[in-house]
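A single protein chain has been omitted; all remaining protein chains appear in their positions.
The first chain written gets the first letter, and so on, giving A, B and C; residue counts start at 1 in each chain.
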Amino acid sequence: METLAFSVDELLTVTAARELAGKNVVFAGIGLPTLAVSLAQETTAPNIEVIYESGVCGAHPSALPATIADSVLITDSEAVLNLASLFGYVLQGGRIDVGFLGAAQIDKFGNLNSSVIGEWENPSKRLPGSGGAHEVLANAKETFVIMRRHSERSFVEKVDFVTSAAPDMARAAGSRSKAKGVTRVFTQFGVLAREDVGQELQLTGIHAGIDVDTVIKSTGWNLKVHPNLEVIANPSAEELELLRTEIDPTGMYLRS
Amino acid sequence: METLAFSVDELLTVTAARELAGKNVVFAGIGLPTLAVSLAQETTAPNIEVIYESGVCGAHPSALPATIADSVLITDSEAVLNLASLFGYVLQGGRIDVGFLGAAQIDKFGNLNSSVIGEWENPSKRLPGSGGAHEVLANAKETFVIMRRHSERSFVEKVDFVTSAAPDMARAAGSRSKAKGVTRVFTQFGVLAREDVGQELQLTGIHAGIDVDTVIKSTGWNLKVHPNLEVIANPSAEELELLRTEIDPTGMYLRS
Amino acid sequence: MVNPNLRKSKVMGLKEAISKYVFDGATVSIEGFTHAIPTAAGHEIIRQGFKDLTLVRMTADIIVDQMLAANCISTLVSSFVGNSSAGSLGEIRRRIEESDPTHLEFKEYSHYGMVCRYLAGAQKLPFYPLKSYFGSDLPTINDEIRKVTSPYPNEDGSFDEIYVVPPVNPDVTIVHAQRADQWGNIQMWGLTGLQAEAVFAAEHSIVTVEEIVSDDLVRSDPNRTIIPSHAVSAVVEVPFGAHPSFTQGYYDRDNDFYRDWSAISGDKALLEQWLAKWIFETTDHSQYVEMMGEATRDRLKVGDAFSTPINYGSRIQ
Partner (left out) sequence: MVNPNLRKSKVMGLKEAISKYVFDGATVSIEGFTHAIPTAAGHEIIRQGFKDLTLVRMTADIIVDQMLAANCISTLVSSFVGNSSAGSLGEIRRRIEESDPTHLEFKEYSHYGMVCRYLAGAQKLPFYPLKSYFGSDLPTINDEIRKVTSPYPNEDGSFDEIYVVPPVNPDVTIVHAQRADQWGNIQMWGLTGLQAEAVFAAEHSIVTVEEIVSDDLVRSDPNRTIIPSHAVSAVVEVPFGAHPSFTQGYYDRDNDFYRDWSAISGDKALLEQWLAKWIFETTDHSQYVEMMGEATRDRLKVGDAFSTPINYGSRIQ
């Protein structure tokens, strides 16, 4: 059979969509997470109800949204919640199966930094901050992280600032959270995973043609490789077909 | 001039309406309070926005409501709030100028009992309980009480159960409430009033033809009579006209 | 973008929904603040004979009187025990005043105390603070009403105390609404009370509606959805499911029934007869509605008062 050409973004989207198999309520950000959910709805997880931080539940957009509050997400959606309900009843209420996040830095336990590079009081770079990320990691049953650039600058031994705390740290500090924290990290090299609190994120999947040493060298902590490291199957013709003709026909996010 | 005939209910309604002069946001129960507010809107207090415990704001009912949740209160109203907003933002938020309440028993400081006659554990008579009455007395800037039967059984030295606490007691117990509590009590004999916390309810107004001793005898505590006790002017022809032809044309509440 | 052929419908029959989510000893919340009381669901609980329920309901009215008379309830959590403005409730009063036939365990709150218990439950908080209860006797007869101290000082350096109530997390919450789609997106207007909070506080939820409507109708107005699909376990179409209370825009409140109830519940024999005739000897709510008769249904009819459409807007490509 002929090998198909695909972009890194397509690869990340397909890999994330496969991991959504059987999930029901997903808290998604804009871009790749939205595409991954859409693909999962057509393939691995037909029952997924997608919820956006803006309060939209069950969106049926006529076009790909540019933000989590895009007007096309509201029109023809199933419900719109105010923020007290969205954060209080849905997120803190524990109704999210999987939350999607990104971050500037992540450590081996899934602590995330989206606040500053350097000292908070006098940062070399001020980042947007938590937004709702802190609450997603604290309350979603598990969290998937998409990091398009796997490097020592983003995969660090210690994050400059703990914006969103791994439940490991939260429980040590007195939280009764039952969240598992970050269970999957999708990068251009493969998938880092852990099943529950207390475990380190390990390399469990690697994309075809990627060298394990490259991944290890690109990770700021001593990355462990899972004994049953699997080579992730490339996107199938069907998956690419759905992404390119149905889900992002204009290539708004899936630029090659 | 000829003297007009009127019922006790008409007298109470008119007396209460006059006391609403200049008030803006009133929390009203069904029956006489609703009629008093309607009359005040036409006479002494055109800016009154009436709010019902069910969540209705700015009702414009096509007929007199039978309950605080009557469908005629909703249709054509200005706003409908859920109960978290009504009790949390409006009542506890301190936005009510005057709340109307009734009670089975009241004492000289305006503590109200609407829970039980006798012991709570084993009452001789179980009454409905607080409903929202406790929150109205605790949070409205001041509270008007309508008691159609002024007697020793209802105007008591000590209430059997403090359902709704006078701010006097609440502050002594640690509350920072700025509510004045019960400032007016309207009865078939006249008006008991106080201006602020710490004062006893005194007889400040008496209806024409009522004997002060009758009022004192009908009160379970040593009722003080205000030095400037005034005789309350009877309902005017205009007030009765509005009540009978516009506000309660079918005599739903103002039975003679 | 969901493929509707693959998505699971939440539509169920009332018998099935009640038997699936209610169980002996369960904590059951039945909400509806005068408007849209899920009477039919309460009657089905009676029909199926569930026992030892802890019933949580702000306004314990006729449906609670009926469930008590049918011996379904051992504990009542409430802030108002009365037949609105239409007299009193015989069964509740007999049990509280005379422990006849048995004692009723009653956890009493004020309305806002109950609202805050649902708010804490929906937000999975250990407690919820409110400015009520200072000076009242309620905390003396309900030891669930407690205090915490604010960590923020006043000008004078003192720290205020405030009362708190614990969360309520029912095993199942039951509410009624005007309509829903097959996925359980619940749309309601008029008085919405605290139905959303009661549902979000619960492990499972059953929502009875006057109509199951098309996806398109629901999605033409997403702001009307007060409870999203993911919080609903079962949605059941039950016309007249709230009688004798009302459903805004569908039928009005049966005030005659409320008035008559005082006499019925005041007399044990009459109450037994009423339960037998209207619940135990009916197979389901459709038969109850049939027995109501056309005259009653006509009396409760409402006219039209339609909302003006608003524009959600569509993208012009």
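Just so we're on the same page, a residue touches a chain if its C-beta (ideal position, glycine included) is under 8 Å from a C-beta of that chain, and two chains touch if they have at least 3 such contacts.
Since the structure is predicted, the reported quantities are computational estimates derived from the model, not experimental observations.
Among the chains on display, the ones the left-out chain touches in the entire complex are A, B, C. The hidden chain makes contact, of the residues C:K124, C:H204 or C:H243, with C:K124.
Across the entire complex, the residue among B:T15, B:S54 or B:S71 in touch with the chain not shown is B:S71. Seen across the whole complex, the unshown chain contacts subunit B at 24-25, 38, 41-42, 46-49, 51, 56-58, 60-63, 71-72, 74-81, 85, 88-90, 92-95, 246-247. For subunit C, the residues touching the absent chain in the complete assembly are 124-131, 146-152, 160, 162, 164, 166, 178, 189-190, 192, 217, 220-221, 223-224, 248-250, 252, 301-316. Residues 30-31, 53-56, 66-71, 74-76, 80, 82-84, 87-88, 91-92, 111, 115, 120-135, 138-139, 161-177 are the ones on subunit A that touch the missing chain.
What we mean here is this: only the chains that are shown with their structure count from here on.
The mean-CA centres of subunit B and subunit C are about 29 angstrom from one another, to the nearest whole unit.
Spacing of subunit A relative to subunit C, judged by their CA centroids, is 38 angstrom. For the pair subunit A and subunit B, the distance between mean C-alpha positions equals 57 Å. Residues of subunit C in contact with two or more other chains: 196-197. Multi-chain contact residues, meaning those touching two or more other chains, do not occur anywhere in subunit B.
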